[in-house]
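Missing here is one protein chain; the remaining ones are kept as they sit in the complex.
Up next is chain A:
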Amino acid sequence: MTTGALALRLLPIALALPLASCNLVQSPLNPVSPQARDLLWLFWLFTAVLAAIWLAVMLALLMSLRARRTFGADPLAVDPRRESRAGILVAGLAVATGLAVLVLTGLSFAGQRRLFADEAAAVTIRALGHQWWWEFQYENADPSQGFNTANEIHVPVGQTVLVKLESTDVIHSFWVPSLMGKVDLIPGRQNTLRFTAERAGVYRGQCAEFCGLQHAKMGMLVVAEDPETFARWREVQSQPRLEPATDEARAGERAFVAAPCSMCHQVRGTRAAGHNGPELTHVGSRRTLAAGTLPMSRGNLAAWIVDPHGIKPGVNMPLVKLDPDELNTIAAYLEGLK
(Lines give C-alpha, C1' and ligand atoms only; values in the text may rest on other atoms or scores of the structure.)
Protein backbone atom coordinates (compact mmCIF):
# COMPACT_ATOMS: atom_id res chain seq x y z
CA MET A 1 0.00 0.00 0.00
CA THR A 2 1.41 3.40 -0.89
CA THR A 3 1.65 6.14 1.68
CA GLY A 4 -1.07 8.05 -0.13
CA ALA A 5 -3.51 5.14 -0.03
CA LEU A 6 -2.74 4.56 3.65
CA ALA A 7 -3.37 8.22 4.44
CA LEU A 8 -6.66 8.00 2.53
CA ARG A 9 -7.71 5.00 4.63
CA LEU A 10 -6.76 6.66 7.91
CA LEU A 11 -8.48 9.93 7.04
CA PRO A 12 -12.02 8.86 8.08
CA ILE A 13 -10.67 7.57 11.40
CA ALA A 14 -8.81 10.82 12.01
CA LEU A 15 -11.96 12.78 11.18
CA ALA A 16 -14.09 10.63 13.47
CA LEU A 17 -11.76 11.03 16.47
CA PRO A 18 -12.87 14.54 17.45
CA LEU A 19 -16.47 13.30 17.39
CA ALA A 20 -15.62 10.96 20.26
CA SER A 21 -15.33 14.00 22.53
CA CYS A 22 -18.81 15.22 21.62
CA ASN A 23 -20.34 13.76 24.77
CA LEU A 24 -20.84 17.07 26.54
CA VAL A 25 -21.36 15.69 30.07
CA GLN A 26 -17.63 15.98 30.67
CA SER A 27 -16.08 18.34 28.19
CA PRO A 28 -14.23 21.64 28.41
CA LEU A 29 -15.84 22.46 25.06
CA ASN A 30 -19.18 22.78 26.89
CA PRO A 31 -18.50 25.58 29.37
CA VAL A 32 -21.31 26.45 31.78
CA SER A 33 -19.44 28.80 34.10
CA PRO A 34 -17.60 32.10 33.49
CA GLN A 35 -14.42 30.37 34.64
CA ALA A 36 -14.73 27.53 32.12
CA ARG A 37 -15.63 30.05 29.39
CA ASP A 38 -12.49 32.06 30.12
CA LEU A 39 -10.46 28.89 29.81
CA LEU A 40 -12.16 27.90 26.57
CA TRP A 41 -11.53 31.38 25.15
CA LEU A 42 -7.84 31.05 26.00
CA PHE A 43 -7.82 27.57 24.47
CA TRP A 44 -9.25 28.75 21.14
CA LEU A 45 -7.02 31.85 21.11
CA PHE A 46 -3.86 29.80 21.66
CA THR A 47 -4.98 27.20 19.14
CA ALA A 48 -5.77 29.83 16.49
CA VAL A 49 -2.62 31.94 16.96
CA LEU A 50 -0.28 28.98 17.17
CA ALA A 51 -1.95 27.21 14.24
CA ALA A 52 -1.61 30.37 12.11
CA ILE A 53 2.08 30.66 13.02
CA TRP A 54 2.67 26.99 12.29
CA LEU A 55 0.95 27.26 8.91
CA ALA A 56 2.96 30.38 8.02
CA VAL A 57 6.22 28.63 8.92
CA MET A 58 5.28 25.55 6.90
CA LEU A 59 4.33 27.74 3.94
CA ALA A 60 7.63 29.63 4.10
CA LEU A 61 9.48 26.33 4.32
CA LEU A 62 7.70 24.93 1.27
CA MET A 63 8.31 28.13 -0.71
CA SER A 64 11.99 28.12 0.15
CA LEU A 65 12.27 24.47 -0.86
CA ARG A 66 10.69 25.15 -4.25
CA ALA A 67 12.46 28.45 -4.96
CA ARG A 68 15.39 28.21 -7.38
CA ARG A 69 18.29 30.55 -6.92
CA THR A 70 20.54 31.30 -9.87
CA PHE A 71 24.17 31.92 -9.20
CA GLY A 72 26.57 34.16 -11.09
CA ALA A 73 30.15 33.37 -11.96
CA ASP A 74 31.30 33.42 -8.32
CA PRO A 75 28.85 31.44 -6.08
CA LEU A 76 30.51 32.80 -2.94
CA ALA A 77 30.11 36.46 -3.89
CA VAL A 78 28.26 38.47 -1.25
CA ASP A 79 25.44 40.74 -2.37
CA PRO A 80 25.23 43.45 0.32
CA ARG A 81 21.64 44.46 -0.55
CA ARG A 82 20.43 40.90 -0.33
CA GLU A 83 22.29 40.35 2.96
CA SER A 84 20.78 43.40 4.62
CA ARG A 85 17.24 42.42 3.45
CA ALA A 86 17.70 38.97 4.96
CA GLY A 87 19.05 40.50 8.17
CA ILE A 88 16.00 42.75 8.53
CA LEU A 89 13.66 39.82 7.85
CA VAL A 90 15.28 37.59 10.48
CA ALA A 91 15.34 40.39 13.08
CA GLY A 92 11.70 41.20 12.32
CA LEU A 93 10.68 37.57 12.75
CA ALA A 94 12.63 37.31 16.03
CA VAL A 95 10.87 40.40 17.35
CA ALA A 96 7.49 39.02 16.19
CA THR A 97 8.20 35.71 17.99
CA GLY A 98 9.09 37.56 21.18
CA LEU A 99 5.95 39.68 20.90
CA ALA A 100 3.70 36.65 20.33
CA VAL A 101 5.17 34.89 23.38
CA LEU A 102 4.82 38.05 25.50
CA VAL A 103 1.22 38.73 24.45
CA LEU A 104 0.15 35.10 25.01
CA THR A 105 1.88 35.06 28.41
CA GLY A 106 0.14 38.29 29.37
CA LEU A 107 -3.26 36.97 28.28
CA SER A 108 -2.82 33.71 30.16
CA PHE A 109 -1.68 35.62 33.25
CA ALA A 110 -4.72 37.91 33.05
CA GLY A 111 -6.93 34.83 32.62
CA GLN A 112 -5.46 33.27 35.77
CA ARG A 113 -6.07 36.44 37.74
CA ARG A 114 -9.74 36.21 36.84
CA LEU A 115 -9.91 32.47 37.49
CA PHE A 116 -8.39 32.73 40.95
CA ALA A 117 -10.09 36.00 41.94
CA ASP A 118 -11.05 36.09 45.60
CA GLU A 119 -14.86 36.39 45.30
CA ALA A 120 -17.24 35.80 48.21
CA ALA A 121 -18.86 32.37 47.91
CA ALA A 122 -22.45 31.39 48.70
CA VAL A 123 -21.64 27.71 49.21
CA THR A 124 -18.43 26.29 50.66
CA ILE A 125 -17.54 22.65 50.12
CA ARG A 126 -14.48 20.92 51.53
CA ALA A 127 -13.43 18.21 49.09
CA LEU A 128 -11.20 15.44 50.42
CA GLY A 129 -9.52 13.10 47.98
CA HIS A 130 -9.33 9.43 48.94
CA GLN A 131 -8.08 6.44 47.02
CA TRP A 132 -10.43 6.24 45.01
CA TRP A 133 -13.43 8.35 45.88
CA TRP A 134 -14.37 11.89 46.84
CA GLU A 135 -15.56 13.02 50.24
CA PHE A 136 -17.52 16.28 50.25
CA GLN A 137 -18.21 18.25 53.42
CA TYR A 138 -20.72 21.07 53.07
CA GLU A 139 -19.64 23.77 55.45
CA ASN A 140 -22.07 26.04 57.19
CA ALA A 141 -21.79 28.71 59.89
CA ASP A 142 -24.49 26.73 61.70
CA PRO A 143 -22.83 23.36 62.37
CA SER A 144 -26.16 21.52 62.41
CA GLN A 145 -26.61 22.49 58.76
CA GLY A 146 -23.25 21.11 57.69
CA PHE A 147 -23.13 17.54 56.41
CA ASN A 148 -20.92 15.02 54.63
CA THR A 149 -21.62 13.28 51.38
CA ALA A 150 -19.58 11.49 48.74
CA ASN A 151 -18.96 11.46 45.01
CA GLU A 152 -21.87 13.75 44.14
CA ILE A 153 -22.29 17.44 44.87
CA HIS A 154 -25.26 19.68 44.23
CA VAL A 155 -24.73 23.39 43.63
CA PRO A 156 -27.16 26.28 43.12
CA VAL A 157 -27.24 27.87 39.68
CA GLY A 158 -25.92 31.42 39.55
CA GLN A 159 -24.16 31.34 42.92
CA THR A 160 -20.43 31.14 43.48
CA VAL A 161 -19.21 27.89 44.99
CA LEU A 162 -15.91 27.70 46.84
CA VAL A 163 -14.26 24.27 46.92
CA LYS A 164 -11.46 23.70 49.44
CA LEU A 165 -9.32 20.85 48.19
CA GLU A 166 -7.43 18.56 50.53
CA SER A 167 -6.09 15.05 50.24
CA THR A 168 -5.94 12.27 52.79
CA ASP A 169 -3.41 10.05 51.01
CA VAL A 170 -1.78 10.88 47.67
CA ILE A 171 -2.04 13.74 45.18
CA HIS A 172 -5.37 13.87 43.36
CA SER A 173 -6.74 16.51 41.02
CA PHE A 174 -10.25 17.93 40.96
CA TRP A 175 -11.47 18.42 37.40
CA VAL A 176 -14.99 19.17 36.30
CA PRO A 177 -14.20 20.37 32.76
CA SER A 178 -17.52 22.16 32.20
CA LEU A 179 -17.10 24.26 35.34
CA MET A 180 -13.41 24.90 35.98
CA GLY A 181 -9.88 23.89 35.11
CA LYS A 182 -8.13 21.22 37.15
CA VAL A 183 -6.66 21.99 40.56
CA ASP A 184 -4.57 19.51 42.53
CA LEU A 185 -5.39 18.10 45.98
CA ILE A 186 -2.08 17.89 47.81
CA PRO A 187 -1.57 16.14 51.17
CA GLY A 188 -0.87 18.66 53.91
CA ARG A 189 -2.04 21.63 51.83
CA GLN A 190 -5.35 23.28 51.07
CA ASN A 191 -5.96 24.54 47.56
CA THR A 192 -9.13 26.36 46.58
CA LEU A 193 -11.13 26.87 43.45
CA ARG A 194 -14.32 28.77 42.67
CA PHE A 195 -16.94 28.31 40.01
CA THR A 196 -20.40 29.62 39.25
CA ALA A 197 -22.64 27.25 37.32
CA GLU A 198 -24.85 29.22 34.95
CA ARG A 199 -27.08 26.47 33.59
CA ALA A 200 -28.84 23.64 35.39
CA GLY A 201 -27.57 20.20 34.46
CA VAL A 202 -25.43 17.25 35.49
CA TYR A 203 -21.71 17.60 34.84
CA ARG A 204 -19.24 14.81 35.30
CA GLY A 205 -15.84 15.31 36.89
CA GLN A 206 -12.83 13.12 37.19
CA CYS A 207 -9.59 12.78 39.12
CA ALA A 208 -6.96 14.22 36.79
CA GLU A 209 -3.77 13.18 38.54
CA PHE A 210 -2.72 9.54 38.48
CA CYS A 211 -3.40 8.32 42.01
CA GLY A 212 -3.15 4.54 41.92
CA LEU A 213 -4.87 1.44 40.55
CA GLN A 214 -8.38 2.84 40.24
CA HIS A 215 -7.50 6.39 39.23
CA ALA A 216 -9.58 6.02 36.06
CA LYS A 217 -12.67 5.10 38.09
CA MET A 218 -12.51 8.03 40.46
CA GLY A 219 -15.34 10.08 39.07
CA MET A 220 -17.89 12.46 40.53
CA LEU A 221 -21.03 14.27 39.48
CA VAL A 222 -21.85 17.94 39.93
CA VAL A 223 -25.58 18.58 39.81
CA ALA A 224 -26.39 22.23 39.17
CA GLU A 225 -29.99 23.08 40.03
CA ASP A 226 -32.07 26.15 40.79
CA PRO A 227 -31.54 27.58 44.30
CA GLU A 228 -34.93 26.34 45.66
CA THR A 229 -34.28 22.73 44.61
CA PHE A 230 -30.78 23.04 46.01
CA ALA A 231 -32.08 24.32 49.35
CA ARG A 232 -34.52 21.38 49.55
CA TRP A 233 -31.73 18.91 48.71
CA ARG A 234 -29.48 20.46 51.32
CA GLU A 235 -32.26 20.25 53.92
CA VAL A 236 -32.78 16.53 53.22
CA GLN A 237 -29.05 15.77 53.22
CA SER A 238 -28.46 17.40 56.59
CA GLN A 239 -31.12 15.18 58.20
CA PRO A 240 -30.34 11.75 59.69
CA ARG A 241 -31.21 8.75 57.55
CA LEU A 242 -34.74 7.98 56.49
CA GLU A 243 -36.30 5.43 58.88
CA PRO A 244 -36.47 2.09 57.06
CA ALA A 245 -40.10 1.58 56.04
CA THR A 246 -40.34 -2.14 55.27
CA ASP A 247 -39.47 -5.22 57.30
CA GLU A 248 -36.84 -6.07 54.74
CA ALA A 249 -35.17 -2.68 55.10
CA ARG A 250 -35.32 -2.90 58.89
CA ALA A 251 -33.60 -6.29 58.74
CA GLY A 252 -31.08 -4.72 56.35
CA GLU A 253 -30.30 -1.97 58.82
CA ARG A 254 -29.72 -4.50 61.60
CA ALA A 255 -27.45 -6.55 59.34
CA PHE A 256 -25.59 -3.43 58.16
CA VAL A 257 -24.84 -2.27 61.68
CA ALA A 258 -23.79 -5.75 62.82
CA ALA A 259 -21.63 -6.50 59.77
CA PRO A 260 -18.15 -5.07 59.14
CA CYS A 261 -19.86 -2.32 57.04
CA SER A 262 -20.24 -0.15 60.12
CA MET A 263 -16.49 -0.16 60.79
CA CYS A 264 -15.94 2.16 57.82
CA HIS A 265 -19.27 3.66 56.75
CA GLN A 266 -21.52 6.12 58.49
CA VAL A 267 -25.30 6.19 58.40
CA ARG A 268 -26.40 9.08 60.60
CA GLY A 269 -29.15 8.01 62.96
CA THR A 270 -27.74 4.52 63.46
CA ARG A 271 -24.77 3.16 65.37
CA ALA A 272 -22.77 2.85 62.14
CA ALA A 273 -20.33 5.72 62.50
CA GLY A 274 -17.15 4.83 60.61
CA HIS A 275 -15.37 7.50 58.65
CA ASN A 276 -12.98 5.50 56.48
CA GLY A 277 -15.36 4.90 53.60
CA PRO A 278 -18.00 7.06 51.92
CA GLU A 279 -20.86 8.39 54.03
CA LEU A 280 -24.01 6.41 53.22
CA THR A 281 -26.74 8.34 55.07
CA HIS A 282 -28.48 9.27 51.81
CA VAL A 283 -26.72 6.92 49.43
CA GLY A 284 -29.96 5.95 47.68
CA SER A 285 -30.44 9.54 46.52
CA ARG A 286 -27.20 9.54 44.55
CA ARG A 287 -27.11 8.83 40.85
CA THR A 288 -24.03 6.64 40.85
CA LEU A 289 -22.20 4.12 42.98
CA ALA A 290 -18.50 3.50 43.62
CA ALA A 291 -17.31 6.99 42.57
CA GLY A 292 -19.20 7.32 39.31
CA THR A 293 -18.54 3.74 38.25
CA LEU A 294 -22.01 2.15 38.31
CA PRO A 295 -25.51 3.61 38.01
CA MET A 296 -27.37 3.45 41.32
CA SER A 297 -29.67 0.44 41.56
CA ARG A 298 -30.39 -2.33 44.01
CA GLY A 299 -28.71 -4.87 41.76
CA ASN A 300 -25.55 -2.79 41.43
CA LEU A 301 -25.46 -2.20 45.19
CA ALA A 302 -25.55 -5.95 45.78
CA ALA A 303 -22.95 -6.58 43.06
CA TRP A 304 -20.66 -3.97 44.56
CA ILE A 305 -20.96 -5.39 48.08
CA VAL A 306 -20.48 -8.97 47.02
CA ASP A 307 -17.49 -8.40 44.74
CA PRO A 308 -15.96 -4.91 44.90
CA HIS A 309 -12.65 -6.22 43.55
CA GLY A 310 -14.31 -7.57 40.44
CA ILE A 311 -15.59 -4.08 39.63
CA LYS A 312 -12.64 -2.02 40.85
CA PRO A 313 -9.60 -4.28 41.40
CA GLY A 314 -7.43 -3.07 44.26
CA VAL A 315 -10.18 -0.99 45.88
CA ASN A 316 -10.04 -0.53 49.66
CA MET A 317 -13.52 -1.97 50.21
CA PRO A 318 -12.79 -5.47 51.52
CA LEU A 319 -14.52 -8.70 50.64
CA VAL A 320 -16.99 -9.20 53.44
CA LYS A 321 -18.57 -12.48 54.41
CA LEU A 322 -22.36 -12.09 54.26
CA ASP A 323 -25.21 -14.56 53.98
CA PRO A 324 -27.31 -14.18 50.83
CA ASP A 325 -30.20 -13.04 53.02
CA GLU A 326 -28.10 -10.37 54.68
CA LEU A 327 -26.77 -9.20 51.31
CA ASN A 328 -30.29 -8.90 49.92
CA THR A 329 -31.67 -6.96 52.84
CA ILE A 330 -28.62 -4.67 53.04
CA ALA A 331 -28.98 -3.82 49.33
CA ALA A 332 -32.68 -3.09 49.85
CA TYR A 333 -31.90 -0.96 52.90
CA LEU A 334 -29.21 1.11 51.15
CA GLU A 335 -31.39 1.65 48.09
CA GLY A 336 -34.10 3.02 50.37
CA LEU A 337 -31.78 5.60 51.98
CA LYS A 338 -33.06 8.42 49.79
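We take it that contacts are C-beta pairs under 8 Å (C-beta built on N, C-alpha and C of every residue); 3 or more make two chains touch, one makes a residue touch a chain; residues count from 1.
By definition in this document, contacts and distances are computed from a predicted model.
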Chain left out of the displayed complex - its UniProt protein name, from "VWA containing CoxE family protein", "Transporter integral membrane protein", "Cytochrome c" or "Autoinducer 2 import system permease protein LsrD": "Cytochrome c"
Option touching the unshown chain, where A:98, A:240, A:299 or A:318 are the choices: A:318
Identified contact with the non-displayed chain, of A:143, A:188 or A:324: A:188
Touching residues (missing chain, whole complex) on chain A: 187-189, 213, 258-260, 262-264, 276, 307, 309-310, 313-314, 318-321
